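Excluded from the complex is one protein chain; the other protein chains are retained at their positions.
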Amino acid sequence: MSDAALPPDSAAAPAATPASEPITPAQRDDLRRQGILLTSIEELYNWGRSHSVWPLNFGLACCAIEMIAASMARFDIARFGSEVFRPSPRQADLLIVSGTVTKKMAPQVIRLWNQMPEPKYCIAMGACAISGGPFKQGYNVLKGIDRFIPVDIFIPGCPPRPEALLHGLVQLQAKIRGQPLTGPDAPRHLRSDVECNCPIPEFGAHDLVPTQNPTVWQPPQPIVRPDKA
Amino acid sequence: MSAPDSSFLAPPAGSQVRAVHDEFHGDLLEVSMGPHHPSTHGVFRMIVTLDGETIVKLKPVFGYLHRNHEKLGENTSYLASMPYTDRLDYLNSMTNNWAYALAVERLAGLAVPARAEYLRVILAELTRLLNHSCLAGFLLQDCGCSGTPLMYAFREREKILDLFESLSGSRMMCNFQRFGGCRVDPSADWLAGVQQLTDGYGAFLDEFEALLTGNEIFMARTQGVGRLAAPLAISAGVTGPVLRASGVAHDLRKVDGYGAYPQFDFRVPLGDHGDTYDRYMVRILEMRESIQILRQALARLPDGPIMDPKAKLRGFRPKAGEAYGRIEGPKGEIGFYLISDGSPNPYRYRVRPPSFINLTILEDLCLGHTVADAVIILGSVDIVLGEVDR
Partner (left out) sequence: METVEQIRDRLLARFPGATVEVRSNPSPSGQHSLLLGAATAREIAQFLRDDPALRLDQCSNVTGVDWPEKEVVETTKTTVPDPAGGPAKVVEQKSRRLEPGCLEVVYHLYSIALRHGPLVLRLRTGNRTDQVTLPSLTPVWRACEFQEREVFDLFGVRFEGHPDLRRILMWDGFQDHPMRRDYVEPDDYEWEPTPHGAVLAKAKRHYPAPAPAAKP
């Protein structure tokens, strides 16, 4: 790589770093361009994790077909290290909620989430998994899977195109790479003060009991536009 | 057919349970397959009772994707239900649209121009190609051939979806048919694309069949597995390729002669044995016939309008009455039953889902077979859960 491709201040930047201060990501990238690989345990760990996210082989509705299409030849999810669709939740890192979650199905989805080992991530794929989507007014439709389990990435669309799923996967990888391993923002699997399991609702006489998991979801305050207040 | 025989009407003998449990036989084992199971094509669940590895009882459990299609249809206007029909059988949105449009046209007495009828035939046959290739891929996946056939099928599916997308704006949820016609008139480029796809599809089928049809393992897995007798199939309301694989010549394209189908020359493939292999073979042969229909439709596509000038999309209020319209979808007879009370919303909106009713015979097919066979029998019945549970 020629020096002309580097940003103008790149040559001066590494030299200006005192040995006692941590190296910044920009400086690390600059060093990489010079052929020097410097890394931290945190970066190496997250880099490894983010490029082999194994999804659960779990289709719910229409979006599942697009999820299959994303793993087929044209879209080829293998480019992102996620082609290994595992049939068992015990072997999966990523739950792609691909489609409408009905109230009859919700306990099973949550049970699958609980059976997945940490670190685990959840993508709500499509309008139905986000909010109920076009079927929101149905009596048997859960109005968003985020009422029961924590969701990392929301992919809108009905159904989202396979490209959108790939984009969501890339966003998830960026999120994993940005997770610090220590401190209050550490992921769930490295902390002992966070409950990883979500309570599984029961079938009631008219609805699920309870209808939501208040530790992960609270109804947001409505947005009031200043001109309509 | 001979005189009606009522011996098949009794529910299957699920109680083929040995009364004696000797020391060499363990107890019966009840296995719940699904709703999360890689081979149940979605969120279908079967509770299987096993004697060793042999199925002695199988109870399907539905409703894990019951998203209240009919209730929503009664709370929205006639036109607003059209996008919901896309999501019934989400592989075949075009034929769902057509069935619904046909029922409403019967209800309101709308006529469809000739060009729109031809377009509907073209789109329905493309949908049939898409569905049957995907089904063959999924069936092979269920047999344990993971990857290759499904990859090939999805490669062809993407080509068809490109055509759907350039015509309707959406890959899967096309929302294309309207009451009294179609939404968009295709360009000459689009028709040339369909022609190109039609010309190339035969070569794909040849390649596919060279891999599968004479394959010894595939034949060993599927021949004689899950036999369906014709009288039982008729009584259980089974339709589509599953019925024809049992040797019953019943294709609504010929029987009802709806749309422009009477103007085309095509054959209806029938099976001899009604087993899983026949169900696969009937679909492959149907794809070959679909290519013939597509060739004829493209060659003779008439000019003219694509909408009935009397048809009114906004403020559509059919007079009070009821109608049942049905077409031959790729999975069987898909019908819509509508009751109008003169208001903008249907009073009753009912979908006759072919794959739901085809599942009536699942237990009969699986009894006496192993669990691994139950998986491919289910794959050969070809269900889509969006339609089973609605």
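We call the chains A and B, going by the order they appear; numbering starts again at 1 in every chain.
One rule holds for everything that comes next: contacts are C-beta pairs under 8 Å (C-beta built on N, C-alpha and C of every residue); 3 or more make two chains touch, one makes a residue touch a chain.
Everything quoted here is computed from the prediction, not taken from an experiment.
Residue B:71 is the one among B:71, B:273 or B:288 that touches the chain missing from this view. Considering the full assembly, B:318 is the residue among B:226, B:274, B:318 or B:379 that touches the omitted chain. One chain of the complex is left out; on chain B, the residues touching it are 1, 4, 8-9, 11, 62-63, 66, 68, 70-71, 106-109, 232, 234-239, 248, 250, 255, 318-326, 333, 335, 337, 339-340, 347-348, 350, 352, 356-357, 359-361, 389.
The chain not shown here touches chain A at positions 104, 131, 136-137, 139-140, 143, 203-207, 211-212, 219-222, 224, 229.
To be clear about the criterion, only the chains that are shown with their structure count from here on.
With centres taken as mean Cα positions, chain B sits 34 Å from chain A.
Listed in rising order, the residues of chain B touching chain A in the complex are 35-38, 42-43, 63-68, 71-72, 75, 83-84, 87, 90-91, 150-151, 154-155, 157-158, 171-173, 385-386, 389. Of all residues in chain A, only 57-62, 64-66, 68-69, 72-74, 87, 89, 99-100, 102, 104-105, 108, 112, 128, 134-135, 137-141, 158-159, 161 touch chain B in the complex they form.
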